[in-house]
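Please find one structure pasted underneath; my questions will follow.
Of the protein chains in this complex, one is absent; all others appear in place.
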Amino acid sequence: MTDATANANTAPAKQRVTPRGAKPRRRLSPANIMLYGTLFVASVYYLLPLYVMIVTSLKGMPEIRLGNVFSPPVEVTFEPWVKAWAEACTGINCDGLSRGFWNSVQILVPSVVISIAIASVNGYALSLWKFKGSEVFFTILIFGAFIPYQVMIYPIVILLREAGDVLSAITGTKIRLMGSIWGLVIVHTIFGMPILTLLFRNYFASVPEELFKAARVDGAGFWGIYFRIMLPMALPIFVVAMILQVTGIWNDFLFGVIFTKPETYPMTVQLNNIVNSVQGVKEYNVNMAATLLTGLVPLIIYFASGKLFVRGIAAGAVKG
Amino acid sequence: MTNVTVKDLTLEFGAVRVLDKLNIEIEEGEFLVLLGASGCGKSTLLNCVAGLLDITDGEIHIGGRNVTWEEPSERGIGMVFQSYALYPQMTVEGNLSFGLKNARVPKAEIAERVARAAEILQIEPLLKRKPAALSGGQRQRVAIGRALVRDVDVFLFDEPLSNLDAKLRADLRVELKLLHQKLDNTMIYVTHDQVEAMTLADRIAIMRGGVVQQIASPSEVYNRPSNKYVAGFIGSPTINFFEGSITDGTAPEFLAADMKMPLAGYEASQGALSPRPAWLGVRPEAVITGTDVDKQPFTAEITVELFEAMGADTLVYTTLAGTPFRFRMSGQARVAAGDTLRIGFDPAQGSLFDKTTEERL
Amino acid sequence: MTNVTVKDLTLEFGAVRVLDKLNIEIEEGEFLVLLGASGCGKSTLLNCVAGLLDITDGEIHIGGRNVTWEEPSERGIGMVFQSYALYPQMTVEGNLSFGLKNARVPKAEIAERVARAAEILQIEPLLKRKPAALSGGQRQRVAIGRALVRDVDVFLFDEPLSNLDAKLRADLRVELKLLHQKLDNTMIYVTHDQVEAMTLADRIAIMRGGVVQQIASPSEVYNRPSNKYVAGFIGSPTINFFEGSITDGTAPEFLAADMKMPLAGYEASQGALSPRPAWLGVRPEAVITGTDVDKQPFTAEITVELFEAMGADTLVYTTLAGTPFRFRMSGQARVAAGDTLRIGFDPAQGSLFDKTTEERL
Amino acid sequence: MAVTDSGGTESARTTSKKPNRLFKNLTAKLASIPMILTAVVVFIGCTGWTIYHSFTKSRLLPAPDKWVGLDQYERLWSTRRWLVSIENLAIYGVCSLILSLVIGFTLAALLDRKIRGENVFRTIFLYPFALSFIVTGLVWQWVLNPQFGIQSVVQRWGWESFAFDPLNNADIVIYGILIAGIWQGSGFIMVIMLAGLRGIDEDIWKATRVEGIPVWKTYIVVIIPMMRPVFVTALVLIAAGIIKVYDLVVAQTSGGPGISSEVPAKYVIEKMFQSQNLGQGFAASTMMLLSVLVVLIPWAYLEFGGKRRD
Partner (left out) sequence: AELEVTHWWTSGGEAAAVAEFAKAFDATGHTWIDGAIAGSGGTARPIIISRIIGGDPMHATQLNHGRQAEELIEAGLLLDLTDVAEAEGWKDIVNPTSLLDSCTVDGKVYCAPVNIHSWQWIWLSHKAYEDAGVPVPSNWDEYVASAAALEAAGKIPLAMGQQAWQSSGAFGVINVAVGGVELWNKINVQKDAEAAGGPEMAKVFEAAAAARAMAANSNVQDWNQATNLVITGQAGAQIMGDWAQGEFQVAGQVAGQDYTCLPGLGVNEVISTGGDAFYFPKQDDPEIEKAQKELAALLLSPEVQVNFNLKKGSLPVRGDIDLAAANDCMKKGLEILAAGNILLSGDQVLSADTSGQIEDLMVEFWNDPSYSAADAQAKYASIIADAD
């Protein structure tokens, strides 16, 4: 009986191809053309500005005036890059972006570290050590994510001034938060807190509760569990938080300009100065070079850790 | 000496009362199994004893001390969880020593205790590995080891074997039993697997809706369940219930549908059996087929409706006295659907429950 | 008539060959269970049959058609998943009718088929609910219903009951069995629970590392396992193995440590038993205690090391011929650790395996 | 979950003293002080301060004693620029919400089809998110510039009548900003969607294939409804960004041509600092807050009120 069906099946198939093994797939099936076509078109949209930036930054001004934005440079020049980095003028300072770079780094590092440290502890407390009212504070925090920064500038300026005075009174030495890097760090911490806390809370909420209980039985306290158990586990979400904060803080202009002084202006402020200090014609090539230089740090971070980022998002962000 | 005492324990989550004035006393060195359906509050009780939940009312004493408000780590307990709850970033050794380090035990002693636990559990070769590189059974052993190194009096297990496959479960069950014999600690063990409960327990506490239904030795629970719920809960395949009544007369009989089942020799809880509506429970393995049938006080002819050959045994489904009826035969027996068989059992070896209170008679 | 034929099926994930030239033929109306340890390729095989994985080589025929290159929906199969895979945003009715609507089946017919499936599975009251409002068993029933309404010849089940608790699993097992008797479809059922396999299957295919070890009826697999792996895999508690050799002589005997076990009456696969190193497997329930012991061809005196009273049965752990040995006694038997017992069994009812090939002798 | 602060009734018979409720979880409470301060002092306090001062005639400096009632609001709602701003925000908000979700989901779905070069594509779509709005605005201003940008290129190709100069056309300028906004933010949404898609049970896909449901239909009818929480997260993130849109507009158009691309945040800033009319700025920001609340409260209710994740 078995043989019969087998024969019945194979006999007519002698003429045709017997389906066997993997189904042959056409590379250029309509579905694939659609799929890759769409991705390609989308890629053009996303890449176009980067292309324009790079191409323009490598052209000389005369070429820019003549050609269109998309034509590749006839004569590649790195002049604009040099100028943007070291020579472009703002007011009477002609040292380009270089001045802002280290300032940005000096602002970035403590801001990222402190904001993430605080937010991760918040998220941890909110998910594993709930206390009466903790949810209320969290809700307020989330509302805070929606408040336009501009609205808060004025009161925060006053708050920082007062906080500085209070600290001065307590310590007896003159402490100024306003205008110091620490004021800016505080501001970044405050405004990074809602989203980061949400991120960490969701992540820690997804950590098996039994792990937490086991650690409690093992005699670990709030900080013991945080540092010894949770922190090592939360690497992906720390990567996400770090990327978000690095890009956010590095790209920040508003706080950087208000809460710092000229000698500590971050790179974005210098960028704004260069781009907006129009001397005669706009030097688009220098502007583009400056723009690229400013964006380089976050871009590198993204290119380097894109995979971890996606994994971290999957681990923490979408569970809320 | 009682080692763990739970007094009038009440626990509420918001408005929901999960545990209701619960009292249990556990002797030193006793192996108590908490058995019950999902959601009946077993884990909650265990967490209360461990101090991982703030109780609403009542007291908890461990080793003679009132520990109601003490931290979990101060109660002298070790706990093992269903999901193992190993610290994923630490090696096995790190997992074992974490609690001791927290308690600032001297390094040398930590090493010694870890070595001892590793030896007992035979996980020495694994000490340098991370939990991700362990199999389920090995992980569970490490989890037990974590409780072991702490040198505590009371071990709490929350379904420690549920995540393992059947074979491993059986093996670890035996190991646990041996471990208990060796250590002689007090153990409270939550499960909803009755085989585990039956084989491991010195006493089983059967819970339902936050209330303990019966707390007794496994054979007592199995053979003399205190109410219909316990009878139905314990035993696989499930006990058969006949609805009917106890008749008045010289020798008491149970009348189900048209069948008369003699109850001579039934050990009633309250002395004599008085006539009343009742349930009779008969376990599937109490039923006898083959040559010895006619020696049984009750016999009947049944038709096989369905059978499940499970290798060692065969389970036969039929109808008796108008209710579905299951019984067990040897795996070697040959039956087919539609066959007619003669079966017999002794109703007096079964259990009688009051129709309304469902309490054992 | 064969309904599903798998010919020389090979499947590779990258460089890993998961299935290796696998051949299976399944009769119309047969209930085939694929049984094996985790990761042995059961789900992979099922997915190949369903067309959900692109096979590397080989052919698949369903209902006489070569469907190797056909889409899953065109193969005339229905599939039920372990995680149920219900569409959470649709009602039960929506879940059942979604595929039919998509195939443009007329409204009236859809309604009729859904109603029929709901009736068969007794889920009529649930039709308007969303899956989230169902219990695990109900969900699984809906998942089966989804395959049912498609009126297909072949049902594929991938561990459909694994996510349910023990009691529910037992109930649904019986339901599935009855469903199969009613529908008479071909069913291929993947599980790693041997009770399910034993009770449900017409034939069991035992897989290991992508290769079928034995494909036979449950009793055959249980009583005459084709190799040592199958023997050890099937049966709970696990079979006892003695390592030893078959002795030459007039009547063949098995020599393990210092014990001689007579093999008279052993049904050897290849005619006679020739002397060679071998394994002897004896199932725990084949061991007899009590009055009839002395009728057995082999008897011995053992000491109880550990016992597990499981209610209906008691499992005794001991050592025999230098190896750990388990056997089963009635639950009513009273034993204690240290007791000495006389046991007996018939070695010829056991299974002999070649020492090196591990094939059944 | 975890340790809840549901203290019990005082029971006199216990010998061991029950600890004070306040000190329960003390470390956790101490560790939360920065959060509590931020929530209470900064977010609540500053918001309250702002709202209060919106009823005053504050100019350059806050003047809590110059109470003028609703004057600032009356003026606000009779200012054309504010009305235009609101309208722009509405258009921008709705479009960017829809487009971000659609584009983000579509790209994520495409990437999820087990394609070659997923990493490359994903990076391409995501990198703009690393750039600031200032940069984004500048680049797109440049690309959309009619003299050198897309328009001129297409015209040079021979399509003389081609016109695409959103930034210089008051009627469509907000869409020009939208193009840049989407460019910058949709990659992040895509990543979130991708993460969500990856979390969908593989068996669901198998089930639909067995039932012969076309892929597109599976996405629409089965997958999208299953991704509700992911969409909510994405929605919150997008919405939080929309209400704040400011830098982009400043960098790209400075609100022009005319006032056709003004947005509320810009109105607030300029009234507060440039026109030195804090009161007016505060009134405008209070209105913005109000609109946030209108969106947020139902969401918060659904998320936190409806199903307690305990």
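We just call them A, B, C and D in the order they show up, numbering each chain from 1.
Assume a contact is a pair of C-beta atoms (placed from the backbone, for glycine too) under 8 Å apart; a residue touches a chain by one contact, two chains touch by 3 or more.
Because the structure is a prediction, the values reported are computed rather than measured.
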### Full-complex contact with the absent chain, from D:45, D:212 or D:256
D:256
### Query
Which listed residue, D:53, D:206 or D:271, touches the chain dropped from view?
D:271
### Message
For review purposes, identify every residue of chain D that touches the missing chain, sorted by number.
### Response
59-61, 79-81, 146, 168, 170, 254-260, 269-277, 280
### Summary
Interface residues of chain A toward the undisplayed chain are 89-93, 153-154, 157-158, 160-161, 164-165, 176, 178-180, 257-258, 261-263, 269, 272-282
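Convention: only the chains that are shown with their structure count from here on.
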### Task
Would you kindly tell me how far, in whole Å, the mean C-alpha position of chain B lies from that of chain A?
53
### Task
Quick one: report the Å distance separating chain C from chain D, using the average Cα coordinate of each chain.
55
### Task
Please list all residues of chain C that touch 2 or more other chains.
none
### Query
At which residue positions does chain A touch at least two other chains?
none
#### Entry: Interfacial residue positions of chain A with respect to chain B in the complex
208, 210-211, 213-220, 224, 228-229, 232-233
### Message
List the residues on chain B that touch chain C in their complex, please.
### Response
38, 165-167, 170, 173-174, 177-178, 192-195, 198-199, 218-219, 222, 234-238, 283-285, 306, 308-313, 315, 317, 328, 330-331
### Query
How about chain B: which of its residues touch chain A in the complex?
47, 50-52, 71-74, 77-79, 81-83, 85-89, 98-99, 102-103, 143, 146, 150, 158
